[in-house]
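Up next, subunit A:
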Amino acid sequence: MNLLLGYYPGCALHGSSSDYESSIQACLQAFKIRLVELNGWVCCGASAAHSVNPLLSKSLSARNLAIAEREGYTELLAPCPLCSMELCKARHTILEDEEHRKQLSDIVELPLQGKTRVINVLQVFESIGQAELREHVKQPLTEVRAACYYGCLLTRPPKVVEFDDCEHPNSMEGILEALGASTVKWNFATECCGAGMTLAREETVIELSHRILANAVAHGANCIVVACPMCHVNLDMKQEETRKAHPELPQLPVYYLSDLVGLAVGLKESQLGVDKHFVPAELDLLSEPAETR
Partner candidate 1 sequence: MSGDFEPKIVAYLCNWCTYLAADLAGTNRLEYPANVRIVRLPCTGRIDFNLIIKAFEMGADAVLVSGCHPGDCHYTAGNYHARRRWILFRELLDVMGIDLNRIHFAWISAAESKKFQQLMSDMTSRIREMGPYTGYREIAGIEP
Partner candidate 2 sequence: MEDLTARTAEIPGVKCAVHYKYMCSDPGQSLVREKIVEEKLDGLVVAACSPHMHMKTFRAAAKAAGLNPYLVEIANIREHCSWVHEPKTEMTTVKAMDIIRMSVNKVIQDHSLEPIKVSLVKRALVIGGGVAGIQAALDIADAGHEVILVEREPSVGGKMAGLSETFPTLDCSQCILTPRMVEVGQHPGIRLYTYSEVEAVSGFLGNFSVTIRKKARYVDVDKCNGCLDCWAKCPSKQNQSEFDYGLGQRKAIYVPFPQAVPARPVIDPKTCIKFQRNKCGVCLKICKANAINYEDEDKIVTEEVGAIVVATGFKLYNIGKKQDTPGIIGYGEYGYGEYKDVIDGLQFERLASASGPTSGEIRRPSDGAEPKNVVFIACVGSRDPAKGIPYCSKICCMYTAKHTMLYKHKVHDGQAHVFYMDIRAGGKSYDEFVRRAIEKDGARYYRGRVSKISEENGKLMVSGSDTIGGEPVEIEADMVVLASAMRPSDGAKELAQKLKIGYDEHGFLSESHPKLRPVETTTAGIFVCGACQGPKDIPESVAQASAAAAKVQVLFSKSELTREPEVARIDEINCAACSACLRACPYSAIERAEIRDRGGNLVKYTSRVNPSLCMGCGTCVSVCPSKCADLEGFSEQQIYGMVNSLI
């Protein structure tokens, strides 16, 4: 493919979710897609900025967009859905509201046209296309029965992110099926996992995560696939806590989408960071019945 993409890691991928970064980097390398980190990027403001000061929140993202524009990227990959949404929101404003655009451009002291499109990880795989994915597969994921979990942010707000069907997305299913995996129909693909509440109200997050995990199991999934660092924290890192509160829940591996693409094209677990997951996630485990885990 030989493609160069702008890359906005955000705080998570350089910190708590470095496993996600290594997974994406390794996986995309296999498709000859090179990620170039944005020079001098700033925090997207996360959930704090936009709830306190919308202008600050937009300005932070506007700065990142202006940098991407200056460096000439047509597309900017933001793997964290919150970063991605914040960037999309800012770009939406820039494109729709001329006055606001000028204001933001003045604040960040850079020209700002909204030229760079912001994309998520799923969109990268979609642009590679099912045919090319299938060609690259060295180890078909026949044992995988995935519950595709999009979380609350990836498709919302629909008018801003313009990605998939807001309530009934199915792009992830298409990608996984190209890798030889099967996917299950289940109920909580776009439900909230509790996100940042994990720090303030752990018990709420445990209940929400339990519903998600239990529903995936009830519908016959043997793993959950995510595309969000926060979802991964709540479903993977907190799974032990969740299982303490709900002992009947079997252990359920939680993969990043890029993990499974990487494994399918022949990368090793250690290259992708799968070995750093809290819940053991080696592919071989999936062939065993859940109860024995």
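Quick notes on this structure:
Please note the rule applied: contacts are C-beta pairs under 8 Å (C-beta built on N, C-alpha and C of every residue); 3 or more make two chains touch, one makes a residue touch a chain; residues count from 1.
Inclusion criterion for the candidates: all candidates are chains of the complex that A comes from, given by their letters.
Fair warning: this is a prediction, and the values are worked out from it, not measured in the lab.
Subunit A shares a touch in this complex with candidate 2, selected from 1 or 2. Looking at the complex, you find that subunit A touches candidate 2 at residues 165, 167-168, 187-188, 191, 215, 218.
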